[in-house]
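First, the structure itself, so that you have it in front of you.
Of the protein chains in this complex, all but one are displayed in their positions.
Chain naming follows the written order as A, B and C, and within any one chain the residues start at number 1.
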Amino acid sequence: MDYQSILEDIAHAVQPEFGKGRVADYIPALARVSPAKFGMAIETLHGESFLWGDAEEPFSIQSISKVFTLTMAFALEREGLWQRVGLEPSGNPFNSLVQLEYEKGIPRNPFINAGALVVADVLLNHYPGPNTAVLEFVRKLAGAPEIRFDLEVMRSEQETGYRNAALAYFMKSLGNIHNPVEKVLGLYFHQCALAMSCRQLARAFLFFANHGALPATGERILALSQSKRLNAIMLTCGFYDEAGEFAFRVGLPGKSGVGGGIVAIIPNELAIAVWSPELNEHGNSRAGILALELFTTMTGMSIF
Amino acid sequence: MDYQSILEDIAHAVQPEFGKGRVADYIPALARVSPAKFGMAIETLHGESFLWGDAEEPFSIQSISKVFTLTMAFALEREGLWQRVGLEPSGNPFNSLVQLEYEKGIPRNPFINAGALVVADVLLNHYPGPNTAVLEFVRKLAGAPEIRFDLEVMRSEQETGYRNAALAYFMKSLGNIHNPVEKVLGLYFHQCALAMSCRQLARAFLFFANHGALPATGERILALSQSKRLNAIMLTCGFYDEAGEFAFRVGLPGKSGVGGGIVAIIPNELAIAVWSPELNEHGNSRAGILALELFTTMTGMSIF
Amino acid sequence: MDYQSILEDIAHAVQPEFGKGRVADYIPALARVSPAKFGMAIETLHGESFLWGDAEEPFSIQSISKVFTLTMAFALEREGLWQRVGLEPSGNPFNSLVQLEYEKGIPRNPFINAGALVVADVLLNHYPGPNTAVLEFVRKLAGAPEIRFDLEVMRSEQETGYRNAALAYFMKSLGNIHNPVEKVLGLYFHQCALAMSCRQLARAFLFFANHGALPATGERILALSQSKRLNAIMLTCGFYDEAGEFAFRVGLPGKSGVGGGIVAIIPNELAIAVWSPELNEHGNSRAGILALELFTTMTGMSIF
Partner (left out) sequence: MDYQSILEDIAHAVQPEFGKGRVADYIPALARVSPAKFGMAIETLHGESFLWGDAEEPFSIQSISKVFTLTMAFALEREGLWQRVGLEPSGNPFNSLVQLEYEKGIPRNPFINAGALVVADVLLNHYPGPNTAVLEFVRKLAGAPEIRFDLEVMRSEQETGYRNAALAYFMKSLGNIHNPVEKVLGLYFHQCALAMSCRQLARAFLFFANHGALPATGERILALSQSKRLNAIMLTCGFYDEAGEFAFRVGLPGKSGVGGGIVAIIPNELAIAVWSPELNEHGNSRAGILALELFTTMTGMSIF
């Protein structure tokens, strides 16, 4: 399929979306990003790359990082993990304390903030230097040793992250955080501050389209069944309170972040990443969602 | 693939589940069903049928009927429907008034009871004889003119359906039910009382594996994109508060009912139905869920 | 104390409130009432009456009727009643289904709509002709055989009372309504449609200031301890979601209705009723609340 001209068609078709959303502005380092940025990257299992626009410019991946830490934790704890975090779509905005209270400190799924904090807590049990471990893991997946934390973003998050502190202390009071809250938040704020490009993201997600093995080396990151299951979680929970809508309109496993990035995969085929900083009211990239919808329409690709 | 021996293997493997669940007992007609009933049916796009156990005995399909009425309403109202019912997984038990209150009378999705009542209300706008229309539609899908309503079940539901009456009156007070509540409940209680066998269910769902067209005649029931979208809704919302767990463990679009039936489809391949009346705490058939998990494990089939 | 000149002073002081609120408009018969209506009446235990403005014009007492039916039910069932309805302030808008769901069908208190429906259900168990029983009871309290139901109001409520139907069916589904829902609603819509004047209301509430006995005849309506307890419920629950604010600003046991009426009592002294149809955002009469606050400030009367 001629992916390059499809990317071009998509780029034109999403133009009317620009100017209609809002760039995340809760920290200065994100608010400063130009709303006009737009990049797309496709990486296929055949080893091809297709790029468009700002596809090689790193941006703050934010919640997309939850997929990486979940992968690490799932590889370490195949069963125990699911005693501490659920698998069900949230049904509430992504950082709801309400739900956490009714469910006694067990986050609904690993992609709401509370769930990602529990996942970070799990990694703290296994790695003496968890920040480095996460960074090395992501570099390996993407084949990109130049990936770094954006320390300005990290420090801003740390200074204003009261709600995440509330979530962590609340779960600690309910027994579902085992390490000191400051350490859990430290790892969490680092992972959210990972800066990656569309190209790096697409490459880092490609093993999910390859049943859990890195396409380049064949190294197995997750067992086959685990890889399928992570895809299922991405499909049902990957887009905050808009997961059902995304499944309906796009129908691919994926994950978004408030930096404006979205990555999705087509099993046995490819990974695709889009970046456009303007968000809709659910915190997902407006142009990004539309781009992926157009991609599935134009290619006829779908898991359904 | 040798589906017949796979069914046999599954039948043996699920034996330990029996006696651990509870048959639905909110109405006598359901409580009377033997917990030992167990049937499975596979219908493939190649026209093959594979049956096991009580595969041809009709049982009360209950919430599985919501897929049929949604299909009818979606065919009639491609866009308008989604102004009145959402697409997001529920995040709460299947007939929650709480959620409905917070979301101003718009049910989260068409498979919670409130959503199915809105769908019934839509059908009432289009059909002068809605009970007959639903019955004829299901008979056509299944190619089985002998399908009937179980009137004893229907009357029992009507007599004890106070919670559904509460849901309907509540949505009426919020403007999201347009017909008289009694008529909406009348249709709803009829559809839930449809009696079908595993074989009939598998056949009636086969068009979802065929991109929206009836395999036998080629008649288009839903447009291609609509068919994919209905599959997406089944995957994300088809199993009450256990949809994420089902996607994680099984990974197929499907729908369950408190009569103990489950139907699922594998796109481009087949539809499979299981019946076992003992339910887990989420209202889904215990042996049915396990049977489907084993089926995907044994066949390696998955949409992910 | 010169209550007549106090009423006059209050009447002037509340003038700026007019035009700032909204007359209840969910049924035509209420929406038609002139927002300029304003009446006050004081009845003392010494047998004096002080009237101002439209003090003798009947209006729809709406939720104030819940005090009368609760009194009847409390006289009949001293203990059992509190198994079916709670005593705690609501903490939520007055007709919340949310709270009812979390508390398994036991309304938080007898003055939210759900609680009043349970009280009506209790009266149905004791009176073959409950509408007449309520009417006769209120006539006796007020010494006013001319009190009637406003049948136009009653029929309007019945036609639009979907939310109350939802509440009743929901509690029926949870086992806390024992009679047919239509009968419970029938009584409830009648009691809300009682038409009474400020003077009649003040007189009908005077026994709460007299420890449970009718001042005129000495007839005991409630035991001493019951009368105190009903006063406590009025103080903590009598003003929807504004009960704490009312206790803070006014500090008297009382009850309001969306018809714009408020009645309050000062133990051992008097009962005072105010009518002004414009409501604040909590559904309480704007000028009525202010009038009572001024009354306690001017007289120095308070239970605290």
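Throughout what follows, contacts are C-beta pairs under 8 Å (C-beta built on N, C-alpha and C of every residue); 3 or more make two chains touch, one makes a residue touch a chain.
Since the model is a prediction, treat every value here as computed from it, not as a measurement.
Although it is not drawn here, the omitted chain touches the following shown chains in the complete assembly: A, C. From the options C:84, C:108 or C:172, the residue with contact to the unseen chain in the full assembly is C:108. When the full complex is taken into account, the listed residue touching the unshown chain is A:167, out of A:72, A:85, A:167 or A:233.
For the options C:1, C:31, C:151 or C:232, the residue in contact with the chain missing from this view is C:232.
Of the options A:13, A:81 or A:97, the residue whose C-beta touches the omitted chain is A:97. Along chain C, the points of touch with the absent chain fall at residues 86-92, 99, 108-109, 225, 227-229, 231-233, 235-237, 241-245, 247-249, 251, 253, 267, 297, 302-304. Along chain A, the points of touch with the absent chain fall at residues 96-98, 100-102, 162-163, 165-170, 172-173, 181.
What we mean here is this: only the chains that are shown with their structure count from here on.
Taken chain by chain, the contacts run in an open path, each chain touching the next and the two ends left apart.
Comparing chain C-alpha centroids with the centroid of the full set of protein C-alpha atoms picks out B as the closest.
Here chain A and chain B face each other with the same set of residues for the most part; over half of the interface numbers are shared between them. Averaged Cα coordinates give chain A a centre that lies 55 Å from the centre of chain C.
Inter-chain centre distance (chain B to chain C, centres taken as mean C-alpha positions): 47 Å. Inter-chain spacing, taken between the CA centroids of chain A and chain B, is 32 Å.
Residue positions of chain A touching 2 or more other chains: there are none.
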